[in-house]
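The next block holds one structure in the form of structure tokens; read it before the comments.
Every protein chain of the complex appears in place save one, which is left out.
Labels A, B and C are assigned to the chains in the order they are written; within every chain, residues are numbered from 1.
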Amino acid sequence: MIEQEASTPQVVSEYVYRRQVQYRDTDASGIVHFSAFFCYAEEAEHAMWRSVGLSVEPRETEIGWPRVSASFDFRRALRFEDEIEVRIRVVAKNAKTFTFESVITCRGEVAAIGTITTICVRKRSGEPLKAIDIPDEIANRFQVAAV
Amino acid sequence: MIEQEASTPQVVSEYVYRRQVQYRDTDASGIVHFSAFFCYAEEAEHAMWRSVGLSVEPRETEIGWPRVSASFDFRRALRFEDEIEVRIRVVAKNAKTFTFESVITCRGEVAAIGTITTICVRKRSGEPLKAIDIPDEIANRFQVAAV
Amino acid sequence: MIEQEASTPQVVSEYVYRRQVQYRDTDASGIVHFSAFFCYAEEAEHAMWRSVGLSVEPRETEIGWPRVSASFDFRRALRFEDEIEVRIRVVAKNAKTFTFESVITCRGEVAAIGTITTICVRKRSGEPLKAIDIPDEIANRFQVAAV
Partner (left out) sequence: MIEQEASTPQVVSEYVYRRQVQYRDTDASGIVHFSAFFCYAEEAEHAMWRSVGLSVEPRETEIGWPRVSASFDFRRALRFEDEIEVRIRVVAKNAKTFTFESVITCRGEVAAIGTITTICVRKRSGEPLKAIDIPDEIANRFQVAAV
């Protein structure tokens, strides 16, 4: 679906994703609902995959990436129309899992820091999800970021 | 998945679904986001299916129900913790489509009235969605409501 | 909040907003949930406001824009990572309301066409929303698009 261009990097450790807070992200307290931060981190993760010419979920794939754990610490509220930056880094890579850390900033200040661990599974119709080793052609594209 | 009990009605024309406004349904204006009304109508529709012993999407099904059109007129704002009632009625039934009307009330007053038309499709991996006639065992369970 | 730059146009009739389908927009049928189209149209509308140096909801405003009605006709399914374009046009403008039409396309084909009417209200703490005339400094920025 997404073809790799000549300029596509081969390996990624860190990626910066930018987007604006949309109205639906907010709740009646006037700020962004805490569950939306997890979606921001996921959007950054998927953009990171695309940055190395991959899709986390190409059409007709049998491979999926459910989450093993997800957490965020919240430091500052975000509001409608805030321009945010999600700096996502590969912080761990194992046979079956990746762990990504996302630092969300707005106007140069940290709004939240979160971590998501995702596991590679085989999805087959009528069968439960089964954890599998990350295929080499994917694993080779992600490298743990230097500290 | 959902077995039909002895007391399950055979045919449905109208169904009343109740739920409470949750915090995530609201936005920064302090009221329920307009897109959430469409989810309320969908929840009522799916509960109506269950009321006749059906699921709109049993596991491993090849049949899907994408929406052809959806509309709502909004009369009153809904707020966090409001108890709402969605009265959904079958207002049209054709070879391939159902049309449902939903009247959402809160404290006895109409908050919104909406209509959703949904079409029966066959979903096959790698093929585009294809409209098909509604299978008899489903079509027979829904009857257009008397005016 | 958003200051008008020298190059900001004074009046808008039509705006093109682009974004990509995110994973959270999809549902278990594998396509974008129909309620997400309403959010896409809203995002386009808010971007249209910003294109003339306005925010639909500046901080501390007393003015709000609840929806009077919203509808979409759906022609084609959208899927994860699809690049979409929302062409939004002002199709009616009255003392208290704006009506916007949104045509959503993907790969040059129309996926959905929708219309949203929004009403200008005064929000005061503890009072019900009250419809008011659209202030001139806002009304003057939007012009009904030529047919």
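What we mean here is this: a contact is a pair of C-beta atoms (placed from the backbone, for glycine too) under 8 Å apart; a residue touches a chain by one contact, two chains touch by 3 or more.
All values reported here derive from a predicted model rather than from experimental measurement.
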Quiz item: Can you list the shown chains that the absent chain is in touch with?
Solution: A, B, C
Quiz prompt | Which residue of A:Val11, A:Ala92, A:Leu129 or A:Val144 touches the chain not shown here | solution = A:Leu129
Practice problem: Quick one: say which of A:Val16, A:Cys39 or A:Val52 touches the chain that got left out. | Solution: A:Cys39
Quiz item: Any idea which of A:Val12, A:Ile31, A:Ile104 or A:Ile134 touches the chain not displayed?
Solution: A:Ile31
Quiz item: Residues on subunit B that touch the omitted chain in the whole complex?
Solution: 1-2, 22-24, 39, 42-43, 46, 50, 55-57, 59, 79-81
Quiz prompt | Missing-chain contacts mapped onto subunit A | solution = 28-31, 34-36, 38-39, 42, 57, 64, 66-74, 77, 123, 129
Practice problem: State which residues belonging to subunit C touch the missing partner chain. | Solution: 23-24, 26-28, 30-31, 33, 35, 59-60, 79-80, 125-126
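In this text, only the chains that are shown with their structure count from here on.
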Self-check item: Chain whose mean Cα position lies farthest from subunit A
Solution: B
Quiz item: Centre of all protein Cα atoms: which chain's centre is nearest to it?
Solution: C
Quiz item: What whole-number Å value describes the gap between the mean CA coordinates of subunit A and subunit B?
Solution: 33
Quiz item: So, what's the distance in Å between the C-alpha centres of subunit C and subunit A?
Solution: 28
Exercise. Mind pulling the residue numbers of subunit B that touch at least two other chains?
Key: 28, 30-31, 35
